[in-house]
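Only a single protein chain was left out; the remaining protein chains are all shown in position.
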Amino acid sequence: MALLQGLGAALPEHRVANIFKPLATPAQSEYHIALLVLAITGAIFVVVAGLIVYTIWRFRRRPGDDAKQEPPQVYGSNQIEVAWTVIPILIVFVLIGVSARVIASVQNASPPPQMLKVTLIGHQWWWEVRYPDYGIVTANEIHVPTASATYLELQSADVIHSFWVPQLAGKTDLIPNRTNYSWIDPREPGVYFGNCAEYCGTQHANMLLRVVAQAPEDFKRWAAEQQKPAAENAAFQSLSCVSCHTIKGTPAKGKFGPDLTHLMSRRTLAAGAIANTAENLRQWVKDPQAAKPGSLMPSLQLTDQELGQVVNYLESLQ
Amino acid sequence: MAHETHHGEAGEHSEQTHIEMPAPTFWPMVFAFGVALLLAGIVTHWAVSATGFVIAVCAAFGWWHDVIPHERHEEQPIEPALRPEPILVETRSVVRLQLGEGGHRRRIPEKIHPYSAGFWGGLAGGTAMAGLACLYGLIAEHSIWYPINLLAAMVIPDLGQASIEQLRAFNGLAFVAAFIGHGVISVLVGVVYAVMLPMFPKYAPFWAGILMPLFWSGLVATTLDIVNPAMNARISWPWFVACQLGFGLVGGFVIARSTSISTMQAWSLAERAFLEAPPRDEK
Amino acid sequence: MASIDYPLERPRPKEGEFSFSETLYRWVATVDHKRLGLMYIVTALLFLVIAGLMASVMRLQLAFPNNHVVGPETFNRLFTMHGTTMVFLVGMPFVAGLSNYLVPLMIGARDMAFPRLNAFGYWIFLFGGLLLYFSYIGGGGLSGHGSAPDVGWFAYAPLTSKAFSRGASTDFWILGILVAGIGSVASALNVIVTTICMRCPGMTLTRMPMFVWVMLIDSWLIIIALPPLTAAQVMLLIDRFLGGNFFNTQAGGSAVLWQHFFWIFGHPEVYILIFPAFAILSEVIPIFSRKPLFGRAAMVGAVVAIGFISLGVWAHHMFAVGMTSWSNTFFAASSMLVGIPTGIKIFNWTATMYGGKLRLDTPMLFCCAFLLQFLVAGLTGIMLAVSPFDWQLHDSYFVVGHFHFTLIGGLVFGLFAGMYYWFPKATGKLLCEKLGRWNFWLFVIGFETTFIPMHFLGILGMPRRIYTYAPDRGWDFWNLVSSLGVIAQAAAIALFIWNVIDSIRSGEKAGDDPWDGWTLEWATSSPPPEYNFEKLPVVRSSRPLWDLKHPHDPDWKFEQ
Partner (left out) sequence: MALAQTYKGDALTLEQGWHMPDRGTVGIAFLIVTESALFTIFVVAYLVYIGKSLNGPMPKDVLDLPIVATICLLSSSITVVFAEHALKKGHLGAFKLWWIATIALGLEFLTATGIEWHKLIYKDHLTIRTNLFGTTYYSLVGLHASHVIVGMVFLLLVMGVTFAGFPIQTQFRRVRFLSWYWHFVDAVWVVVFTVVYVVGR
């Protein structure tokens, strides 16, 4: 349990990913410009909608009106028309200026020198998370320290996905044959929820992402824990699991599925589709298609004995 | 109510008994079917494509015979029963706007400042404002580039973090950005003044010169934090209001001085777009 | 001029006087623009109902978290087919149908410029639609799964490549739309040529009804914007069938290139879809306000400007793909520029009503709702154009709310206004006003209930195109509300269909000019004879019927 504390089990969870409650710099700048745009558009709405409603109400035909009488035939007024052309132009001009500044400040911001580098690779339908400086490979949860920025290199192994953790940063796509960048700097420790935001096939809905922000010392502890290799297991290695999954320190070197070395340190299975409990793990290994129909992990038709061995081994991967 | 009925030109009777209309034909549909099959074969079976091709070629020849050498027509008999109802001409009244002489179909206001006055007014006002701002820069920070850089910070984020030395120094990109931004906004505001002023009740220079700048300053004061945080942090409000007033007074003066012209109210679209010569004066 | 007594009830040859096979022949072999127009509209309504049912199933699935009404594959097919159908098989035929039926009548022509091409256009559109729907049974469909496309109506590469989309589903998507697209281009070409070449004497471009102007620009956009889609689809076909590498990222191809090509078509397409509503409003609002359209020249200019700018804004759908900050700024700026002419249009419609005598009949009610809803859609559009805000909103439910406000609150409301307005012309019967009001209010309530919550869902971080969600994400309540609104919307549509059927059977006789109109279509009988006008009319102002009705105060004295 103490170990799990260090891994951040007790962190507050931000499940409701409200974009208006930003907790990192990029989301904060986006929130600020959102407020400005909302204020401007809100004001426009009040004025124009008021005008429309007033016009409808004031000039509606009333029962006593002379049906044979036509109202004055006004064809237009260059003055008014020029005015309501130029004023929107001015508003748009200001909006363009502000957008330009925020776009540049978010996109061209030079990253601080000491940053954690993380490579995030999208797969159908899970996230591979690599820490090149630490030699860690994990999945579906990005652990980052608070109080400093994390720089994300975004790539894709198959189709287009999109990185979106609303309270930390807006979207950036993960595109095959291309590397995109994003950065986050969560201010408070916590678990931030996000989703894949680009339609990527059958299980797009269950491609969830969590960013686990921890105090720097907690993060260090987590990283040290993750760097440890796992014990070998003959039963597991005899099964075809190894052709897709990697477990560090064992002959299992498959690249297709998530790295399982520290499976039990993660909160969920199947990219957030189900919670990581003993019962769920068993069901998941037994029949992945039941929990996540369309998932690329096949049902291996394991016997009960094999299933027990595999689950026992997986549960040991702390 | 006195009714007058007649057929307008729209419903006039023809002396003919028949009207030539294109003859109905199946060929376009068959051709469409052939083309659809031809393409559907890609995803089903090549035989489907082959059938589609044959059908399409046959239909193409059928269609060909519909139009060559002459388009096939059928004589549509004119049904007297299908004649439209006569258009009712009633002596109904049209409410007229009270604009004195010249009838009710007038674009108002009748006299305006030319748009060019707005342009030049905006330019003059913008120059005055820029002059005042640079004066402020000289007095407060000993650099005329200071206010220019601050204005440019609206679009250039780097300037938001710049030191005071950097703000005092000349910055080419910032100068271009500020020049364009200030120029465009000045001209647009000038044009708004020019078109709006004739609509205001009397004392137009007062509105343009004093009240609007104050209103504008208030608006900027509430939004500047978001629009241009760098400027917001360093702005001197008395000077800002003075600059605005400078714009308003000079711009308003230039606009008010221009000779009013009558509007193009009776011109058609083509004339207003200068595609045709404007009409001669009716009087 | 002598007063002539005309009996309002005149004997007319009825459809019933023809045998069934004759009637069938008169419809299937027809080259008459009015029949083809009606066929387009009826087909579009049919597809509207189908796509609406698909939407209802999706809302049912999303009403509750972890719901199991449909599985992920089915859901993905549903939203793909819903979007594809609504855009290509509902929106496009409505454009074609309305312009086919009305443009010749409004410009005083006997038919379209190319009547046979017109028939071809309808049929190939229909066969394209059928080919797309054939995917439910064809291509391995009968063997259980159905091979309806499931790649989204945007079909982003490389999800559409052979590696990720096996079987024929994507091919059905490509071919169905490609075939239907031929019809759209043919009909747009026809509208352009008709407008330019077939106007009756005196109908200069400046006097052309606003409806015809908008449809002219709309058709221009179609012939410019659809070929890029066709080209991209041909490339995709080459990739899928000949092993080409256009969108093959393994061979160095670019997945983003498809997005560029698709949105070069896709964004103008949005304006292509909304323009008919602009066209309808520009006719209905003046008639029901009893005033000419305010600032006609500016309205024409605004449509031309939108048509022009819309060709340069496509990448605002791609703010998240990692473009340079300069590109992002450019496309944010150009997208916001569209707001200016759009604003002009809303202001001018309002100004047309201002000072008028508003007859709030059903068509006008739909127009009023349009103005408010389209205003909201425009303003949320401004929010989406601000690229940094869009990084948050992009591909979230906010976007779904935004474009449904545009396409339902805008386009469909406009179409309903148009259908209530011109129904008497096409059938000679009025639609029941009382049912019309029920239809309107139910639709408004249902619409707002369904689509306002979607904006909130987007702000709460709900992405688009997910078939299910966990209960603890804070999305339950608004999803349920949104789904409940569907009931009222479905009732409104059902009511409309009933109204149409009932009114055709036993509706009130409309007469030729029930709304006291000003454009030429009201000068002929209802329904118009095959030849439209016995003698081609001569016009001398933009409101020829006003001139006839007010001989002492005609427009042409003023308009030149």
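Here the chain labels run A, B and C in written order, and each chain numbers its own residues starting at 1.
Basically, a contact is a pair of C-beta atoms (placed from the backbone, for glycine too) under 8 Å apart; a residue touches a chain by one contact, two chains touch by 3 or more.
Everything numeric here is computed off the predicted structure, so don't read it as measured data.
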Counting contacts across the entire complex, name the shown chains the missing chain touches.
-> B, C
Which is it among C:167, C:227, C:312 or C:511 that touches the chain not included here?
-> C:227
Which is it among C:114, C:314 or C:522 that touches the chain not included here?
-> C:114
Sole touch to the unshown chain from C:189, C:415 or C:431: residue C:189
Interface with the unshown chain - residue positions in chain B = 6, 8-9, 68-69, 279
For the chain that got dropped from the picture, name the residues of chain C it touches.
-> 1, 113-114, 185, 189, 192-194, 196-202, 223-228, 230-232, 234-235, 238-239, 242-246, 251-254, 257, 261, 264, 538, 540, 547-548, 551, 554, 556-557, 560
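Going forward, only the chains that are shown with their structure count from here on.
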Draw the chains as dots and join the ones that touch; what shape do you get: line, ring, star, complete or other?
-> complete
For this structure, which two chains have more C-beta pairs in contact than any other pair?
-> A-C
Can you give the whole-Å distance between the Cα centres of chain B and chain C?
-> 24
Separation of chain A from chain C, taking each centre as the mean of its C-alpha atoms, in whole Å | 34
In angstrom, rounded to a whole number, how far apart do the mean CA points of chain A and chain B lie?
-> 40
For chain B, which residues are shared contacts with two or more other chains?
-> 90, 92, 94, 105
Sites on chain A at which at least two other chains make contact = 33, 69-77, 80, 89, 98, 100, 102, 104, 108
Contacting residues of chain A [partner chain B, same complex] | 32-33, 35-36, 39, 68-80, 82-83, 86-87, 89-90, 93-94, 97-98, 100-102, 104-105, 108
Which bits of chain B are touching chain A when the two form their complex?
-> 1, 90, 92-97, 104-105, 107-109, 112, 115, 153-158, 160, 181, 184-185, 188-189, 191-192, 195-196, 198-199, 223, 226-228, 263-265
Within the complex, chain B is touched by chain C residues 1, 3-4, 6, 8, 10-13, 25-26, 28-32, 108, 110-111, 115-117, 119-120, 123-124, 126-128, 130-131, 134, 138-139, 168, 171-172, 175, 178-179, 182-183, 204-206, 237, 241, 296-297, 300, 511-513, 520, 523-525, 529-531, 533-535, 537-539, 544-545, 547-553, 558-560
